[in-house]
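One chain of protein is taken out of this complex; the other chains stay put.
Take a look at subunit A:
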Amino acid sequence: MNGIALTLRALHHGEGRLARHFVTVAQRHRTEHEVHHVAGDLAAWSREHVRRLADTAAGRGLDLGGPSGTSDASDDGILATLRRKTAELTGHRPEPALLLLRDLRELHLDATENSLHWEMLAQAAQASRDSALLGLASACHPQTLRQMRWTNTMIKTLSPQALTSP
């Protein structure tokens, strides 16, 4: 397997993981309404990236496996219900604010890893004059950067209150 195939595989895995992670965070922080709604929207971007990566790879005879972004973190199921219920039960407690900061940090790091992979893919596409691949990276990478900016903004906004409340 060449480097481009390895990068496609890594990104496919990473975007699927990020999509699942966004959905989990959306459920876990149901009482943080902005996080709940926007994380759901951002999961959709990563799911779309997974789909486009799989299509691109398939066109090159590379099978990246099933739709990893949509499997085990769907909106129903026992785990999802449990997360929702927990969010509701702890809505009046301060601890979830710290948990949220941890989750946002991890989302940010996951998205950063994807961003670096998109950077690598775009560079490889340019070096190999692969315009289809460059088109894919150019279409998806900006959304990854927007995911990172969002997690960063939320951390910046929420940290003062979460970290200074006694």
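Assume a residue touches a chain if its C-beta (ideal position, glycine included) is under 8 Å from a C-beta of that chain, and two chains touch if they have at least 3 such contacts; residues count from 1.
Following the convention adopted for this analysis, contacts and distances are computed from a predicted model.
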Practice task
Name the absent chain as its UniProt record does, using one of the following: "Cell division ATP-binding protein FtsE", "Predicted lipid carrier protein YhbT, contains SCP2 domain", "Nitrate reductase catalytic subunit" or "Carbohydrate ABC transporter membrane protein 2, CUT1 family".
Solution key: "Nitrate reductase catalytic subunit"
Problem - Residue in contact with the excluded chain [from A:97, A:120 or A:134] - result: A:97
Problem - Hidden partner chain, touching residue among A:2, A:81, A:126 or A:157 - result: A:157
Practice task
Provide the residue numbers of subunit A that touch the chain removed from this figure.
Solution key: 31-34, 37-38, 40-42, 91-94, 96-97, 146-147, 149-150, 152-153, 156-157, 159-162, 164-166
